[in-house]
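With one protein chain removed, the remaining protein chains of the complex are shown where they sit.
Let's turn to chain A:
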């Protein structure tokens, strides 16, 4: 039997972490773009637009991410496309992140005082101008901490893509365990790598939030 050193295990896991990072970035950026669209729909003056965004968010927040991955994986196949795991994984994670980011950002926009809307309207600004020059710059400030916090959920969410066969950190953990028969060490290391990715983000989200609170108190 081949002996595996801890370095062999760690090297393979670190190589696979690249795909966790790439997938997280793609999902977070893609989710942000779709989330922005959702945000605009959610605060639109048209009733149907608000309803569409509301049901979208409820659907994606009310069902397991794992099911969304399965449906993307098997559902795209129905259109006669041969679906690679990365495509289904990316698509599902983008749509899932969008629902959460859209909802987080809506809260931030609604936290802006009503007088700001009224003041900008009285200057003759259109809806888009109001958003662009008055509301979003202020909302973005309060949106930073929860958005950074949510990026941790995205990284942890990518672990589920191992189940539909995308090879990233978790899948590598399973593969390496099957080769080395050392689940305790391997999954322990996998957890530590995830921790190393997520903890700095969690921590900076907390620090940003504290800073923002202090800034608010001084006003």
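One rule holds for everything that comes next: a residue touches a chain if its C-beta (ideal position, glycine included) is under 8 Å from a C-beta of that chain, and two chains touch if they have at least 3 such contacts; residues count from 1.
Operating definition for what follows: contacts and distances are computed from a predicted model.
Engineer: The hidden chain: which UniProt name fits, "ABC transmembrane type-1 domain-containing protein", "Multiple resistance and pH regulation protein F", "Acetaldehyde dehydrogenase" or "Inner membrane amino-acid ABC transporter permease YecS"?
Structural biologist: "Inner membrane amino-acid ABC transporter permease YecS"
Engineer: Please pick, from A:52, A:87 or A:198, the residue that touches the omitted chain in the full complex.
Structural biologist: Answering carefully, the residue with contact to the hidden chain is A:198.
Engineer: Quick one: which of A:26, A:109, A:136 or A:190 touches the chain that's been left out?
Structural biologist: Within the whole complex, the residue contacting the unshown chain is A:190.
Engineer: Tell me which residue among A:64, A:107 or A:126 touches the hidden chain in the full complex.
Structural biologist: Among A:64, A:107 or A:126, only A:64 touches the chain that is not shown.
Engineer: By the contact criterion defined above, which parts of chain A meet the unshown chain? Give residue numbers in ascending order.
Structural biologist: That gives, for chain A, the contact residues 59, 62-68, 70-71, 74-75, 77-80, 152, 156-157, 159-160, 162-163, 170, 173-174, 177, 182-184, 187-188, 190-191, 194-195, 198-199, 202.
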